[in-house]
Structure formats: structure tokens, C-alpha cells
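One structure coming up, written as C-alpha cells, with questions to follow.
Note that this complex is displayed minus one protein chain, with the remaining chains in position.
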Amino acid sequence: MLRKSSNGVRIKAFAVVLMVTTILLTFSACQWDSSAQTKSDVHGAEDLKSATIGVQLGTTGDIYASDYKKDGAIIVEYNKGADAIQALKKSKVDCVVIDEQPAKNFVKQNADLSILDEAFAVEEYAICFAKSNTELRDKVNSALAQIKDNGTLDSIIDSYISGKDNSTYQYISQSNTVPTNGTLTVATNASFEPYEYMENGKICGIDIDVSQAIADILGMELKVTDMEFDSIITAVSSGKADMGVSGITITDERKKNIEFSTPYTAAKQVIIVRNGTSDNNAFLSVDKFKANFLDEGRWQYLAQGLLTTLQITLLAVIMGIVLGFLIAIGRVSCEKTGKYKVLNWILKTYLTIIRGTPTMIQLLIIYYVIFASSSIDKVLVAVIAFGLNSSAYIAEIVRSGIESISEGQFEAGRSLGFTYAQTMRHFILPQAIKNVLPALGNELIVLLKETSISGYIGIMDLTRGGDYIRSRTYDAFLPLIVVALIYLAIVSILSALLGKLERRLKNDDK
Amino acid sequence: MLRKSSNGVRIKAFAVVLMVTTILLTFSACQWDSSAQTKSDVHGAEDLKSATIGVQLGTTGDIYASDYKKDGAIIVEYNKGADAIQALKKSKVDCVVIDEQPAKNFVKQNADLSILDEAFAVEEYAICFAKSNTELRDKVNSALAQIKDNGTLDSIIDSYISGKDNSTYQYISQSNTVPTNGTLTVATNASFEPYEYMENGKICGIDIDVSQAIADILGMELKVTDMEFDSIITAVSSGKADMGVSGITITDERKKNIEFSTPYTAAKQVIIVRNGTSDNNAFLSVDKFKANFLDEGRWQYLAQGLLTTLQITLLAVIMGIVLGFLIAIGRVSCEKTGKYKVLNWILKTYLTIIRGTPTMIQLLIIYYVIFASSSIDKVLVAVIAFGLNSSAYIAEIVRSGIESISEGQFEAGRSLGFTYAQTMRHFILPQAIKNVLPALGNELIVLLKETSISGYIGIMDLTRGGDYIRSRTYDAFLPLIVVALIYLAIVSILSALLGKLERRLKNDDK
Amino acid sequence: MTNSSDVMIHIENLKKSFGDDNILNGITTDIKKGEVLVILGPSGCGKSTFLRCLNLLEKPNEGHIYLDGVDITDHKTDINIQRQKIMMVFQHFNLFPHKTILENLTIAPIKLKKMSPEKANEKAMALLKRVGLEEKANTYPKQLSGGQKQRVAICRALCMEPEVILFDEPTSALDPEMVGEVLDVMKELAKSGMTMVCVTHEMGFAKEVASRVVFIDEGVIAEDDTPKNVFENPKNQRLQDFLSKIL
Partner (left out) sequence: MTNSSDVMIHIENLKKSFGDDNILNGITTDIKKGEVLVILGPSGCGKSTFLRCLNLLEKPNEGHIYLDGVDITDHKTDINIQRQKIMMVFQHFNLFPHKTILENLTIAPIKLKKMSPEKANEKAMALLKRVGLEEKANTYPKQLSGGQKQRVAICRALCMEPEVILFDEPTSALDPEMVGEVLDVMKELAKSGMTMVCVTHEMGFAKEVASRVVFIDEGVIAEDDTPKNVFENPKNQRLQDFLSKIL
């Protein structure tokens, strides 16, 4: 498949350099006529009425933004927030309505995006008390002020919202003394993650940690009671609970019945827009490079992926060579002796099937049908799929290699008293292998490139590694190009080695 | 890439038949040793404590099942309900806890699965009234009995739950007379799809339709008021609303404060288990075939996919041929004249890059980088990617074709007074094309197989079509095998035609 | 610059080298209208190169070639127009295998001289008749023998009504029994007054038809005389050796 240029390695080294230039030029040219980086026309919630709004499907933002449909807004729902941001950057939508927390992350990573100052929708959560219990309310308010000031509140919220998976902060009761001021009974409804929810049979969440922090300050023992949400206010009013902490939004209606503390947190929907600064010409900047490969050790996805790719390729080619040789020897023997017609048919059919269907389909069949019920490692599945695939191509390479050895070699072997198998082993195969080495090397290169479809069954190979980085950094250019360069480098090295081998074999034959 | 067997078409027709047998045998052999189809050990909710439970991530089932973690149960969360079912079938989990509605669908399609009689968790929804208002409650109860009996209730629920997208049923007020018995004020909280939610600025949902049906029977005009969920009970109690309909679960606590109607619907979590009947040997049954290809016109995915595949292949090969010829002519001309060194370098680099990187990477770069900002049709993206890819291979084919034409032909043309371009056009290319036709045919076959990766960027090609059916019917075998057969058939036909062409060209040359 | 009206091609100090190999080392001669010039020389001495320089299939490194007074080595000259006056017949015929004999003959006049297809066909058929191949008009080159192919190649050249025809060993790829039929055509052509430059080892032809014989050695013209003098009384030592070997 890959014919070699006679100039070999030097041309290739040059090619790699020129390539980057070419692709950059192509890319710039393509970017040029795209009107991606104009400033959004959305300056406030008012402008949403005539805007195309990107949202994440099913989020609060989606629900709120949908209210503007009747005014003529067009809502485009994306499965991932990141996709919506991507669309915004490419001017496919005018703005994105999304939760404040992820919005901050997106804007941090994209200099061309800004969050509008005007919050789109705010819900403030506060603690509620019985109308009569202003004493506790005041105490709690001052406790709240204290934990707001010393950062405890932010730490609690952060640990649940932004860093949930790898949270380093966990609120731990800080009072060393036994609580002396009695019990603080808190009513909540533990089904509103992350504010309050059940985990391992315990109620936990932001509200619980906040309550604990308050209890610590007040020197009281915390007791949390789980109940229906709509019973909380009744429970607080009737004095069954001292206070209600359950992500309760402050509304005028509620204020009539109960007292609210100062709000301790706000869930905000914000509007992200393009700010008109272009980050186009920055697509090879150090920052970009850092974001794509150095931050969070993202280069490891490529390194790991490369290893997986090489692993699959190597194992598959070994399997392909072993199987391919067996099939080729079987085919040649069947045709030569005219015996084992059934075996010959089976082998022929095998070759027809493998070479008549896409590798992708073979991969899917092997993954979803053959190994559906066993919990075999995916990489092994890929090795088997690519191994079987290449075995068919290698079989034909080897067969033509064997057939290129003159009949006389066979007769010489047999007439010396060697058996068919011995003749094959000692005389035919060694010569055939030498003849087919270049073709086998080529097959290795073809296979290496072909393994890039492994991602389809979820293997983190080199291609998928780049794709994964892309999905994290919202930058398609650098990861894909670097992956392409890595492939190109490996293929070039293999081609150069192959060329050397071919030249040596040619000299050998002189 | 695809060497032809000399026996041609007849062998191939045979091969296709034998192939099915081979694959079936392979498959049966593989299935044999898998312990997939044993009966589940779970017979009731009690058994969940020691079971491996499959759930859909984030559903009620997930939350409920998680309660058993402390008892030793292992919870495996899947992104899709279908994946959990697949895992259950393959004995990777012991049971699946899931909503009743989807559960029914799954069991219908999988004879080897059953729903346990014992419901796992039931939430009954009822309408609430003020304690004092038993009169209305009784009226509503009898109205509810009426719409339960005449099927109206089921139709309403079905239209929202099972057939939402293509719902044929919509409750339309059936009273032809003007409501004479006054107004029925209903309190609800329109944020609980599908029971009550806002659509196009109107409140709708199951509860609203049910209320309307009741109002029709009572001869009253319906008035729906949206409020906070926890205000509904207060509103009803205080008489601000006649009744509350908002997916309100009957609880003992609530019963103390308000009256409930008979429940009008129940949201149920159920447990699906393997019933021990094997559906293995049924994998070629008429039912399976029907489910995979006839139900819901699923064959259309294949037909549509095949069309897309052929479309991409054909357009790409045309683009590849056009570009490939241009590149080949450019390369030959540059090398012959020794001029245009830069052009030659660019062309060489282009070939090195395209042939040194996987098609997959090229597809991704073209989709995510080059055409990132334009809303170009994906099929066109694929055509361009595969066209560029094949152009490199075709260029080398054509170049070797041109170089196989003797220098004398060139000199004859030039010496007659033809220009370089005219000589190319009238004498060199016609002969070169004839020489490379078989190789071009081969490239068409290679390309056809290669387009099977289009699904990676979400194109519904033949491969993805089969994959899509698989994701609907939870049967990997039939869809993938049929797709493989279709590819094999096309490749076989193309190979046969190619063989004919080659023989004809050979005869021509005699 | 000699420009007398009866000079067809004036060659002035023609030099050609391939890399460091100097093949032609300054050749100066005139070819007159109607002249039949035979070029002799040992293998590899540059006879073909000389011929190919005349219609610029090879680009000379130095010197000038004037065709009918036009300097064809000048950059500004449209070489494609000039080449139409000076056809070439190759050792290996170089017919176009994908075109019929008739098409081989007519394509150049039709495409380059804008001759109407009817007229071109008529002319081609007349030429084919002249060489006895009219019944092969609609066959393909591969169906012809070598001698027939070479006669067709000559017709193809004639179809363009050239002022000079260059022959590069037109008979040396032929089986011996076919040499005669090609030489006959060439003789007839010579008699009809066509200006011809022939590289050939057929001494009989040279003796009978040539008006002048040139011997090239070491990249220059080593002898230039009538056939009679050249064959019967060679002055150059190398020429004597050469003749003694091939006669």
C-alpha cells in the first residue's frame, strides 16, 4: 500500500516539517472565511428574545431558556455543556445559558468567551425558622457570617460542586469540647443532591455540613431529621424542628409563614457570550500547548494511547503472521496435494469473508457477538479482531511468497528423503519468508493505521487519546494534529526501516 | 489489496453460503462455554441484599437500589437502561431495577427475562382535597372510576409516557355543552414532567389532562393555577384551590392534613431477572428476524445506511480519481521537466502525510478542525475526507500507470508537434487509464470497506445502521451479520465485475 | 548565418552533453532542400542525440539550429509549430496502440493543422495505399508486423506534410525479411524529393540513395562526403575501421 519514494528518509524528515506548514496554511485558509469570531449580539437577558440560545439538554438553563421560545428565541439543545460552548465559539448559537459553576470553567479556558454580568436567574437558599424564633435566627445569621468570612462555607460548597470526585476538603466538626448548649434539630428532605442526600445510609450534603458548622459555632449538638419537603415548614412552624435546611428558596409566599436567615448560597444561571476577542491566531500558543498536553498531565492520554496502539498493532501482527502462515501453508498444501478439499474450502471462504467485509464490522462482530458474554479485556478483543483481519491479508502475501519458490526446491527436498513438512520447514518457508518480508513490513504499517478505529469499541488508543483531550480542552486542532504527527513519525520510521531492509535483501540476491 | 481467486464468481456464491455456516458454528461454539443463560438467583426484593444489581445511572431505581449497598449488594450503574438489560442477559448482573414502563418493553423483546411479580417500590399518585370537602372527593372518585373504565386514563398516560414523540392520542375536551356547574380550580406545580410542565407557555401534562377529563364529567370549567409544590396543600386546605393535582404521593403524614382521592396512577420500580429459558438457539428465529428488521421498519436503517455508504464511496472515489489524476500528472510533469520543484515537494509531502496517517485521523481532522466552524453536511465531510484519502493512493496508482507507458509514446506525440499537455491528454492518459482500471476498481472496494468508520462522526452509514438496530433490539448477532453480508455481497459483485474487466483488458491486449 | 534559399536546416556549433558526458562537441553543417543525408557512426557516438536535437526532443547546450531560417533554439520560437515541419520516424515505431491505423495518421493533422476529418482521412488513405496498407486502415497497431508498423509510422509523418523527415535506425528493430519493404518506401520518398536525415546501418540504402554521408566520431563530424567517396575512399582512420567492421 505504501510505495516508497526513492529518496527515503531525508525527504521524509523534510516532509514532516513541511507538513505542519501545509496544514497550518490550509487551516488558516479555512478559518479565514468563517465568521466565527464576531462578538455576540446578546448583552443581557432582554436580548434572549431574538437570540439563538444554546443550552444543555434538560438542565435548569434549558427550562428557563425555553420560556423565551414564545418570544421568538430559538433553543438549541446539546447533550453536553461543552458541545454548547463549542457551538457558541463557532457562532452556531448567540449565547449559552448554563449553570454558573461550569460556566466559570468554560470561560477560564476560552479567552474569547465572557459571562454576562447580569445573572439570568438566581435562586437564593436560606435556612427557615418558626416566626417566633428570631433568637435562633439571629444566632444562626451571625454564625453564617462567621463561616462566610473564614471561608468554611466556600470550602464546603466547592468540595461538593466543583471537586466532587477528587474532593480534598471535607467538613469535619471542629469543636473539641462536648456540645454544651443542647440539641439543634434540623428538618430536611434528603433527596436533593448535592444539598442533602443519602449516602451509605447517612444524610449528607452541603446543607448538612453547613448546619454542622453552625451547630459547632453555637456549641450545640446537631440532629438531622428527614421528612417530606412539604412537611418541613410545618415541622419548623410547629416547633418539631428548630430550623429547616433543605435548599429552600426564599419566596414572598413562604416569608409570610416563616422566618428566613440570610441566604447562604445562590444557584445561578448565567449567560455566556462571545466577547469579540479572537483566539484564532493563538492556536499554536504556549498556553494552548500547555492546556492540551501539560495541564492535568494530559500528555499521558497520548502516551498511554500510543502504548495501546503499539501493543494492539504488535500483538495483532504477530497473531496475523502466525495465523496467516498456517492458512497459507494449508492453502498451498491443499492445492498441491488436491486432498482436504473441505479444509481448502473453509480456508478460501475465511479469506473471502475477511477480505470482503470492513475491519470495522469485524471488530464489532467480534466484540458484540463472539465475545459478548465473556468479560474479556477490550484490548485483547481488538488484538483478535485485527489479528484475524491481517491474517487473511498475510495469508495471501505468504501464499504468493511460497508459490514464488520454484517447484524444483520442493522436489530437491523430497528427493533427499525429507517429508512434506520438513521440506516446507527447512527449504520452502525460509526462502518464502525472505521474499515476503517487505510485504509483511507494509502490512504492519497498514495495520498500525487501521488500529485507529479501536476507539469505536471504547479502547483508549492513540486516536481516542487525542479525541479525549479534545473533549476536555474544546480544542480540536492541537490534539488531533499531534496525534497525526505521531502516527506519521512512526509510519515514517517503519517505512525507512522497511526501505533499508528491502535494499539489503536486494543486495543479498545479487 | 484484494487478490482474486481464479475461480471467480462461482466460488464466491458458494463462499457466501458457507460463510453463514462457518460464522454460526463459530458463534455457537463461543456461546457454548459461556454461562450466560442461568436463571437469576433473585426471587424478590429480599434477595437484592446479596445481589449484583444493574441500574440506570441517576434514576429512582438507582437511588432505591443504593439502599441495599449497606447490606452487601453491588450496584452497577449503566448509562442506558438497554445496557443494563444487556448485562443482565450476559449474567454480568443478577437483576435490573428499573421503571416499570421501560421494563415492560425490555421483557417483551427478551423471552429470557421476566419482571418479578413483587413490585420493588410503588408510589401512588392521588388528587388531594381539603379535609372538609368530601363531597368533591366522592364526585371525583366516581369520575376517576369512569375514565379508568372507559380507557381514557390509560390513553392519556400512554400518550405521555410510551409514545411521547409520535403520540397519536391527545386528550381533547369532550363536552360539547358549555360547562354549567361552575369552575374547578386545580393547584399544581408545573415542573414535574410528564405529569405537569410548561410547554409553549401553557401548563400541560398527564395530571392536567386527567383534571380536564374529570372537569368534563363534572360539567365544570377547569382552571389550573401554578404554585410552589409545598404551597399546594396549604392552598387546598385553605380553599384557595378546589383540589391539588401534582403527582402527589399518598403518605400517612399527608393524610393527616388532607383528603386523597383513589390513586389514579402508580409509578412503579420493578425487578427484572433472567427466567432461565434460553433464547440462544433462537438467534435465527423468524421472531428475531422480525424484531430486527421488520418491526418499526428497522430495515430502513440498513437501506438508508447502504445508500449513504454507496453515496460516500462513489462521491469519494470520484473526488479521489479527479484529485489523484491531477496529483499524478503534476508529479510526473514535475519529475519529467525538473521544474516546479516547490509544487513537487508539496505534492510529495501531501502524499506522505495522507499515506502516513490513519484515515480515521484524517476524518477527525477534517470534521473537527477544517470544517469545525461551518455547518457543512456530515456526509459531505466524509466524502471530502475519504476523497482526499483515496486521492493519495489513486495518485500513486495513476503515476505508476503513466510511468508504465513507454517514453517512446511521449516522444512520438511531441515530435508530431503536440504540446506536453496535448500529448498527455491524447496519448498518455488514455493508455494509462486502461492500465490502471483494475487497480482503481480495487481502490473502490478498499474505499467501500473503509467508509465503515463514518459512524465515528455520527453518519448513519451501513455499519452504523446495523449498530443502531443493535442498540434498539439488544441483539448484536443478526444486525451485524446482515450488515457484513451486505458488504460481502457488494464486494463480491464488485470483485466479479473487476475480474471480468481484467479478463477483457487482457484479451484486448492479445 | 547562411540563409540561402536552398538550405533547409542550418546547424551551427551544436553542443550537447548529459551531465559531464559531452556527446556532441560542436557540429556545424547545412542540410539542403531535397537532400538525403545519411549519418554513420559507432554505437553511442551520438547519432540519435544529433537527430533528436534537430527537432528539440533534446535541448542543445550550445549552438543554433535554423529551420527554414528560423532559430528553433531561441526561447521565443514556438517549438510546437516548428516541429510540425520536421517529423521523426523511430526505431521502435512508437505508433499509438490505442488508436486505429487511420487515427494514428489523422489525429495530428486534425488536432494541429485543423484539417477536416474527411480531408485527413482521404489523405491518410492515399498514403496508406501508397505503402500498400489501405486494407489495414481500421485495424490496431498490434495486429501489424514490424515492417507494416514502420511503413505506417512513415505515413504518419508524411500526413503532416513535413519539410524534413528524420529517420533513427528505422529498420534495425525489424526481422530481416521486413527490412526491404521499409527501405523501398524510403527510397521512393527520397526520389520524390523529400529532405531526409537518416541514421541507418543499411549501407546498401546509403550507397544507392544518399546524396551525402556524414560520419560522426567523438562528437564532431569526422568525415562528410558523397557516398561514393565515403565507402570507396574513406579518409578518416576511425571511419575505415567502422566500415571494415560493418561491410
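Each chain gets a letter, A, B and C, in the order it is written, and its residues are counted from 1.
Just so we're on the same page, contacts are C-beta pairs under 8 Å (C-beta built on N, C-alpha and C of every residue); 3 or more make two chains touch, one makes a residue touch a chain.
If you're wondering where the values come from, they're calculated on a predicted model, not measured in any experiment.
For the chain excluded from display, the touched partners among the shown chains of the whole complex are A.
Of the candidate positions A:223, A:290, A:339 or A:426, contact with the hidden chain is made by A:426.
In the complete complex, the residue from A:145, A:294, A:380 or A:416 that touches the missing chain is A:416.
Although one chain is hidden here, its contacts on chain A can still be listed: residues 406, 408-409, 411-412, 414-419, 422, 426-427, 430-431, 434, 509.
Simple rule for what comes next: only the chains that are shown with their structure count from here on.
With respect to chain B, maximal separation of chain centres occurs for C (centres as means of Cα atoms).
Remark: chain A and chain B have CA centroids separated by 20 Å (rounded to whole angstrom).
Residue positions of chain A touching 2 or more other chains: there are none. Among the residues of chain C, none is in touch with two or more other chains.
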